[in-house]
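Every protein chain but one is kept in place in this view of the complex.
Chain naming follows the written order as A, B, C and D, and within any one chain the residues start at number 1.
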Amino acid sequence: MTNEQQPKKEPSDVNPSAADSTTPELLQLTAAPHLRQTESVSHIMLWVVMALLPSLAAGVIFFGLRALLLTAVSVAAAVVTEWAVVKFLKRSVTIGDLSAVVTGLLVAFNVPSTVPWWMVAIGSSFAIGVAKMTFGGLGANFINPALAGRAFLMAAYPSAMTRFGPTAFGSLSGIDGMSSATPLAQFKAAMADGSFQALDFQDALSDLFIGNVGGCIGETSALALLIGGVVLLYKRIIPLRIPLVYIGTVFLLSWIFNGTDAHLTTSAIIIPFYQILAGGLFLGAIFMATDMVTSPITPAGRIVFAAGCGALTFIIRKFGGYPEGVSYSILIMNLFVPLIERSTRPKMYGKVKRRD
Amino acid sequence: MPVELLYPVIVVGSVGFFFGVGLAIASKKLQVYVNPRIEQILGLLPGANCGACGYPGCSRFAKAVAEGRSEPSGCVPGGSKTAHAIADIIGVSAGVTEPLMAVVHCNGGRGRALERARYEGIEDCHAAILIGNGSKVCQDGCLGLGSCVRVCPFDAIHISKEGVAVVDADKCTGCGKCVKTCPRKIISLIPKVHKIFLACSNHDRGAKVKKYCSVGCTACSLCVKATPSGAIIMENNLPVLDYTKEENFIPAAYKCPFHCFTDLVKTRPKANIDTKCNGCAACVAVCPIPGVISGEKDKRHVVDKEKCIGCGICLNACPVHAISMWGVGSNVKTTAGKR
Amino acid sequence: MVNLISLVEISIGAVFINNFVLSRFLGLCPFFGVSKKLSSAAGMGMAVIFVMAIASSLTWLMYHYVLELYRLDYLRTIVFILVIAGLVQLVEMALQKYSPTLYEALGIFLPLITTNCAVLGVTIINTDLNQVTGMQYTLIESVWNGVMSGVGFSLALLLMAGIREKTEFAPVPKALEGLPIAFITAGLMALAFLGFSGLNFFTVVGG
Amino acid sequence: MVEKHFIAVCANLFQEKNVPRRYTFKGGVHPPASKNRTERLPIEPFPAPKKLIIPLSQHIGAPAKPVVKRGDRVLLGQVVGEGGGFVSAPVHSSVSGSVLSVGPFAHPVGRQIISVEIENDEKDETAALTAPIKAWRDAAPQELVQLIQAAGIVGMGGAGFPTHVKLSPPSNKPIDVLIINGAECEPFLTADHLLVLERTENFIEGVLILKKILNAKKCYIGIEENKPDAIKRIVSLLHNARLREIRVCTLITKYPQGGEKQLIRAITGREVPSGGLPMDVGCVVQNVGTTVAVFDAVNRGIPLYERVVTVAGPGVGSPKNLRVRIGTPIIFLLEACGFDPTSVKKIIMGGPMMGLALSDVSVPVIKTTSGVLAVDATTPALRTYPCINCGRCINACPINLVPSRIVKYIEKENYQAAEEWNVMDCMECGSCAYVCPAKINLVHWLKLGKYHIQASHAAAAAGK
Partner (left out) sequence: MISQEIKRGIIDENPILVLALGLCPSLAVSTSVQNGFGMGMAATFVLTCSNVIISLLRKVIPEKVRIPCFIVIIATFVTIVQLVLKAYFPALDKQLGIFVPLIVVNCVILGRAEAYASKNNVFRSLVDGLVMGLGFTIALCILSVIREVLGSNKLLGFKFSPRFQPMTVFILAPGGFFTIAFVMGMVRHLGNRKKGV
């Protein structure tokens, strides 16, 4: 029967061809291409982290060391959560791709510097644990994890999330006084009670640009965010079109519908600048809307997506229940991404009429 | 008071009546022919229209099942009872056939068949075929990347430690999905009762085969000779087993010098000659293995249990029915890869 | 009688702020059942809009001209569900007979709608006192509410279907496959939709 | 990559008027060219080995049928395999000697292919060849096409489409543009480059022959700008000979510039329709090697039995450009170039972007072998990261597909969706896999998807 022990021959004495004698090791058999670019996902994530560092520095300068502590807690919570989930699922550890670090940084950048440390940890854990890892980790989530974490915190602890601390160098020139509300909240209040004074806000622009205003840790300094954005653009990690269209849409809409009848007066021109510099627009447009996983993959879709984000940001800021609309608008547009991708498929080469 | 009681009765009654009559008329007037099997299946479903099956509503699911587009087990709330009941309805038309099972005609795993390269790509046989035709020297060997494992709806195929596909006879239903998908076309269906098949598909000449596979068929034709009925013929350097002839392939399998046959029965019961034996030696003449049955003429013969292969040919040859098969047998487990 | 502002407010409320699925938890069974494919989601959405519009008008008439008249409010549930069930079945049969193509596109979803709490829900909401204004909807308002609730349902359904088609590729943990991950998806969608809360175009906020 | 285009347009605007226009296409990648080790080395003739294996299938289409048998004596250039059908080409012996056997032998594609094994008697006795048509300018195009067919010429760039088929377009598809593909965009390969440099006159005469056959009004020679010496040489020759009907187009160095469809798009602006052939837009593209082979066949009556092969790669000590008899086992080439078997991890036939990885070094050089590369490092074969939707594959795809999405469909065995997303138009150039930061084996998946779709189509056709 076949049960008996078969004397096994060593592979070496059944060598099929003489040519093999020159090949000590089996050759690798793979599909083309046999050349690959060296840049990998973790390189990309590393560069994103680097690009976020100027904003972190700005956050620490304006909000003190507490900002650094919160960021550290957030990053640690994100990484630990990812590690724990992966271990629980008995999958290979993925924290090396650094995407959890990016998420952790972004969650911290999206909370005020006054929140307790455990709150930011909850936000980070939610971002990684629910919004990302339940779908299977990097690349599988449909919604920006960091923003989902922020939205979760907003819904869970609304008061803590909207209590902002004053900056280290005093506050907005002229209009602030005692409150440490964000520039957008002040703006909305000013528009609502009719006390709007263009000049007050004009003075504030420089503070807004360098980030000496109330707000979340990483969102206030447009300058630092721009530096990071330039780095990412230079490394071709983010497409220029998303931040450009996003900020452009907000600018245009808040210029056209500026609440005054004129469009060329000082206040009419100040308003759009104020709108794009205040709040988290730069952070959102440069770092969140450009999140590759949750933005459309198609070039045309990216424009639609960014324009949608811009329009929603404007609508929520002007008509919504919150003074700030960047994070929600990106989250909502994240939901539309599959539909956008579907309807903006690039035109393929050769989809032309045949010449007969 | 009675009026107040009457109103609800009238209202509900008339609404019900209105729709009842309306529906009755409508169902007559608007009748559309539907496959009666769909109705039957629909009757078995919970009717919750919950959509858990992925189809819009129970009737769509019933239709999908009736048309073979969905598995009977798709209804989650219905559970396994419903699934079986549906399967019964579907099965009616399938007809009863001889149970078949799939077998993999290759046993050349690691250590037996030579590799010529290190395949690093998608874990899929088709994918390996596409680049460089796989990494085995043998052009007909099992690639062991599991395309058949993935298509098997019954979890009846797995890849052995040595890296060849092995079918679990208990689970295999003979649906033939693996046969269709195998890019090397080395899986086929055999009648389940047979349990013996040739585990090689190589058409190369013997001398060539020996260079790269220790369990490859060298086309020595010993199996053909061991099967006098002609149920095995050599075709293009490979024996072809004709299962329709109901032949006993046990001797052929035993005679193969390179153990190219796989017998799914681990230990076959051995022949035993009892006292009825009159020593006619008819059994000696038919026994395919020389020296298994011995004995003097006209005296009770004995079987060497060590050597007996349990083919049972002697059973029919004995004129006095003195031979029976003894011992634990029918331990149907695949032996491939565990030799 | 027709107050455009109230219609717009109804629309925004029904589609965004109090989205039937993502905020009111109505119609969840079909929402999770039919959101696996975009094409069927679109068909289902159309069917729901259609049925909600018809059911809203019929039940509104029934409520105000029969039940209220005879003080039989307590029969609302029975009568409404009867009306909806009968209506849906009639529509389905008619479609199957007269327009097979439309039936293929919409009709097959109709049985799902009979027992869809979204439809019964919208008719009940239409005839309840409005929590904000403390008034009942007029006929036009309730039909519009029906249509817009259907639109809200369809929007959520379409988004969900798109996302599910995308996350179909995702290596979701085994225990969360299927419905649980769909719940999480819906939860994250609801989280995003919180952004619409407080949306108001008419009470001037920002000038 | 609109931004990139914008920059390119701007750059073009500010260019001086007399600088020649640089042609290119949309998409593509910039792999390191790695040609500097061989681009100045002259072509060396490689001695025919003792034993050759000449496969009877070296082109797209039906394989040739053997016309010799074991023991037969064959001469150099004698037909050993007759073309079977119109889309097929004969195969010639590349040495004189005796046939050792006719049977299955390892072939670069990995399968066993019927081949003729010939023992070289090293006499190189030449068979009576088809008479060359020296006066080709007066010959009928039909006659020339027949000669080219008899010479067994196939596209030598890689695909191996029989040349005579390309040269006989149906009458309803008039050809007005002939493009000679000298792009050689694959890294490492310099065979075409050197061939043009060394045999420029023959090459240009070959172009004229092709042009005459097709009766094409326009003729372009596309060469990537990283071969300035070749461009200069051709231009000066054309100028001296006053051949104004042939134009040299400088192409931007970018992979896959030498893809047929990309070349047509770059030079003429036309787009070959999906599923169509260049002749659908009035174009014919011929490779440099093919053009020289046409010259050899028409002017000298030499059939295609040898070709230029670049042997290079980090795994060989002294890379070379060799003129090799078809049928020479590549192990001999590698050994002649100082190949280090201990460090080599992979051997590639063709270029690194589209070439085949070999599992066996005994396979012979065939008509489409443009290079043999020995690589000392393995390429990442298995997925190391999940797809992060970065969209680089879309930007790289020269035909504007969405590779990552298609691959996701294929992974889920949703071949119908993959087909809807035009996977069948993929030409497997490898640009997407080259740029993928997640190191996904995109091309392999795409191949798999195309294979399954073709199989299901074939099954459907058989069912009808």
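Just so we're on the same page, a contact is a pair of C-beta atoms (placed from the backbone, for glycine too) under 8 Å apart; a residue touches a chain by one contact, two chains touch by 3 or more.
The model shown is predicted, which means the values in this text are computed figures rather than measured ones.
Q: Decide which residue listed in C:23, C:56 or C:149 touches the omitted chain of the complex.
A: Reading the full complex, the residue touching the unseen chain is C:23.
Q: Looking at C:8, C:42 or C:78, which residue reaches the missing chain?
A: Answer from the full complex: C:78 touches the omitted chain.
Q: Taking the full complex into account, find the residue in C:13, C:45 or C:86 that is in contact with the omitted chain.
A: Residue touching the absent chain, from the options given: C:86.
Q: Among the options C:53, C:67 or C:181, which residue touches the chain absent from this view?
A: Residue touching the chain left out of view: C:181.
Q: So which bits of chain C touch the chain we can't see?
A: Spelled out for chain C, the touching residues are 22-29, 32, 74-78, 80-82, 85-86, 89, 114-117, 120-121, 124-125, 128, 173-176, 179-181, 183-184, 186-188, 190-191, 193-194.
Q: May I ask you to list the residues on chain A that touch the chain which is not drawn?
A: 122, 130, 134, 152, 155-158
Following the convention adopted for this analysis, only the chains that are shown with their structure count from here on.
Q: State the pair with the higher C-beta contact count; candidates are A-D and C-D.
A: Of the two interfaces, A-D and C-D, more C-beta pairs touch across A-D.
Q: Would you kindly tell me how far, in whole Å, the mean C-alpha position of chain D lies from that of chain C?
A: 60
Q: Where the CA atoms of chain A average out and where those of chain B average out, how many Å apart are those spots?
A: Taking the mean C-alpha position of each chain, the two centres sit 53 Å apart.
Q: Averaged over CA atoms, how far is the centre of chain B from the centre of chain D? Could you give it in whole Å?
A: 46
Q: By residue number and range, which residues of chain A touch two or more other chains?
A: Touching at least two other chains: 20, 27-31, 136-137, 140.
Q: Which residues belonging to chain D are in contact with no fewer than two other chains?
A: Expected reply: 356-360, 378, 381, 386, 441, 444, 447.
Q: Would you pull the chain A residues touching chain B in the complex into a rising list?
A: Per the stated touch rule, the residues are 1-6, 8-9, 11, 14-16, 20, 26-31.
Q: Spell out the residues on chain B that touch chain D in their complex, using ranges where they run on.
A: Residues in contact with chain D: 116-117, 120-122, 124, 126-127, 130-135, 139.
Q: Mind listing the chain B positions that touch chain C in their complex?
A: Spelled out, the residues of chain B in touch with chain C are 7-8, 11-12, 15-16, 18-19, 22-23, 26-27, 29-30, 32, 48-54, 56-60.
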